[in-house]
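Only one protein chain is missing from this complex, and each of the others stays in its spot.
Letters A and B mark the chains in the order given here, with residues in each chain numbered from 1 onward.
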Amino acid sequence: MTQTIAGEPLLDIDAIDTYYGAMQVHFGLRLAVGVGEIVCLLGGNASGKSTTMKVILGLVRPRAGRVRFAGADITGWETPRVIARGLGSVPEARRIFPAMTVRENLLMGAYLRQDRAAVSEDLERILDLFPRLRERLSQRGGVLSGGEQQMLAIGRALMGRPRLICMDEPTMGLSPLYVDRVLELIQTINRQGVTIFMVEQNANLALQIAHRGYVLQNGRIVLEGAAAALLRSAEVQDAYLGGSAAPAA
Amino acid sequence: MNPQLVAHDLARAFNGVHAVDGVSFEVAQGETLSIIGPNGAGKTTLFNLLSGLDQPTRGSITLDGQPLAALGADRFAALGVARTFQHGRVFGNLSVLDNVLIGAHARRRLAHIGSTPLAILAELAAGLVRPGFVAAEERAFRAEAESILALFGDRLLPRLHEPAHSLSYANRRRVELARALAARPRVLLLDEPTAGMNLTETAEALAFIQRLQDRRLTILLIEHKLSLVMTLSDRVLVMDDGRVIAAGVPETVRTNPQVIEAYLGHARRTPPEAEDGATRAGPADPFAAWNVPVVNP
Partner (left out) sequence: MDSFLRTVADQTVNGLVIGNIYALTAVGLALIFGVSNLINFAHGSVYLIGAYVGWVAITWLHWPFVVTLVAVALSCAAIGLVIERVGLRDLQGSARIAPLLSTIGLSFAFDQIVQLAFTANPQSFASPLPDTRWQVGGVTIGTLDVLIAAISLGVAAALFAFLRFTRLGWALRATAQDRDAAQQMGVDVNRVQQVTFALASALGGLAGLLVGLYFNTVYPTMSFQAGLKGFAANLLGGLGNVPGTVVGGLVLGLIESYGVAVLSSTYRNLFAFLVLIVVLVWRPRGMFSRERTLPPETLTGTFISNSRPVRLPPILLAAVTAFAVIIPVVLPDPYILQVLTNAWLLGLVALSVTLVTGTTGQTSLGQAGFMAIGAYSSALLTLRAGWPFELALAAAAGISAVVGTMLVLPAFRLRAHYVAIATLGIGEIVNQAILNWDSLTNGVLGLVNIPPASLFGIELVTPAGLYWGALALLTLVYLVQSRLLRSPLGRTWRALRDDDVAARAYGINLNRYKALAFSVSAAAAGLAGAFTAHMYTYINHETFTSTTSVLALTTAILGGLGNLAGAIAGSVVLTVLPELLRSWVDYRYLLYGIALLVLIRYRPQGLLGTD
């Protein structure tokens, strides 16, 4: 298991400070994702997890620090430009286009691609991966169940042939059956060469499929390491739950 | 002891989605009840119901035996329910003092004369003429507001006439708390009073809440910092998915497997092959490290 990343990381977040108005969300946030990894960012409510995702995607601009992705400094880039660089997004709460069909939703994932033939091939491949979506191809996204929407959101992200997929709480609000399916799927996708960065509240699950993890608390990384080690650490549980209000001894 | 605040079978649905689904509890006078649970569990919706900002689709709320659920938010305030908000909602363009004075709004004599055109006219006349009782009331509230602000030492008093938008985040949260106290509440609802605060500020807020407890104020607390919850609560209510999944004294709640699962997620039934051969144990005692003492300043 790799603890440090060999070669240049695919995604590198360095000394990020983020604010919402007067409230500081990130305090010198640092983390990195290597090529081919599954990395999870863990943290309790209001720890700054989702904001981290927004910073990477260019939806929130940090006040200080740098974000590098695929060899470029993408700090302050507009979202579409970040996406064009090879980033796929599975947003929090899935954010399916509710009035578009499943097929249209998937094709929206390939919005920036010009290779129409290859897009059709990818669509077939993805529908093979998600037989449930094939059955519902012409239904509106809004009528799918939560689990189906999550599949659709992942499929939609894959349609862009990304190098890295950022997933914001992919298991949130899913039934246990779908949680397992989604996690297996993430592993499958990863084995096919897609790097995964996921933000999760569900620590036990996320650490079981991840290679490495970071624990975020009150806007700071308080723990990092190999997933197996983190999973065994009682400290994770504490930090992750926001249990400690005292300075780390 | 008779319960002071009773919620019975409270439910709130939005388009068929149950944000709060059959929540019941009782709080005795002077007790602190914490409500914990993951994001989206329905905690803030519950507070909206308890403060009258939202109407339940089902169930009842009684305060000292008086039913509340059908009343408007202005009546809740008049009967002694005061609250703070998750992200802090001060009146940005009002001065610190005026913010706190708004807290006393429901105690003003003119606040209880109804909404008839005549009442409206009376309030207008009072604003123009400012008869003696209005001026005296205003002076009394003002003195009280300043004494409440003095509880925060010199954090707010020197900024009495500054607009609230110019304050730091922590100071805005303090103004919110002062505003709630100016209502002389019978029940105080605190929605994440330490969210976004650093360690020192959190410790200070904790000490402040403990002082309120010393005054036998009934407190309902939503909080994510569990050490704070464990320190402050008499009882804890755990919510998940709109329902109460556990309730009791902090010691029992923290060992409840359902609670652990709601917070940490359940372990997979079929763990994948561990590539490095390491065993992937579930959490042995996830709460082992909870006993970190909270430092008082």
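Before moving on, here are some points about what is shown:
We adopt the following convention: a residue touches a chain if its C-beta (ideal position, glycine included) is under 8 Å from a C-beta of that chain, and two chains touch if they have at least 3 such contacts.
The shown structure was predicted, so the numbers you read here are calculated from the model rather than taken from an experiment.
Of the listed positions A:V33, A:V67, A:L107 or A:A203, the one in contact with the omitted chain in the full complex is A:L107. From the options A:L10, A:V25, A:L57 or A:I154, the residue with contact to the chain not on display is A:L57. Touching residues on chain A toward the chain that is not drawn are 57, 59, 78-80, 83-84, 89, 91, 95-100, 104, 107-109, 111-112, 156, 160. Interface residues of chain B facing the missing partner chain: 14-15, 17, 48, 51-54, 72-78, 82-83, 85, 89-94, 98, 101-103, 105-106, 108, 110-111, 115, 117, 119-120, 123-124, 126-128, 130, 134, 138, 163, 165-166, 179, 183.
What we mean here is this: only the chains that are shown with their structure count from here on.
Across the interface of their complex, chain B is touched by residues 1, 21-24, 44-46, 171-173, 176, 179-180, 183, 187, 201-206, 208-209, 218, 226, 228, 231-232, 234-235, 237-238, 240-247 of chain A.
Put simply, chain B touches chain A in their complex at residues 38-40, 168-169, 172, 192, 194-196, 198-199, 202-203, 206, 224-228, 263-272, 274-276, 278, 280-290, 292-295.
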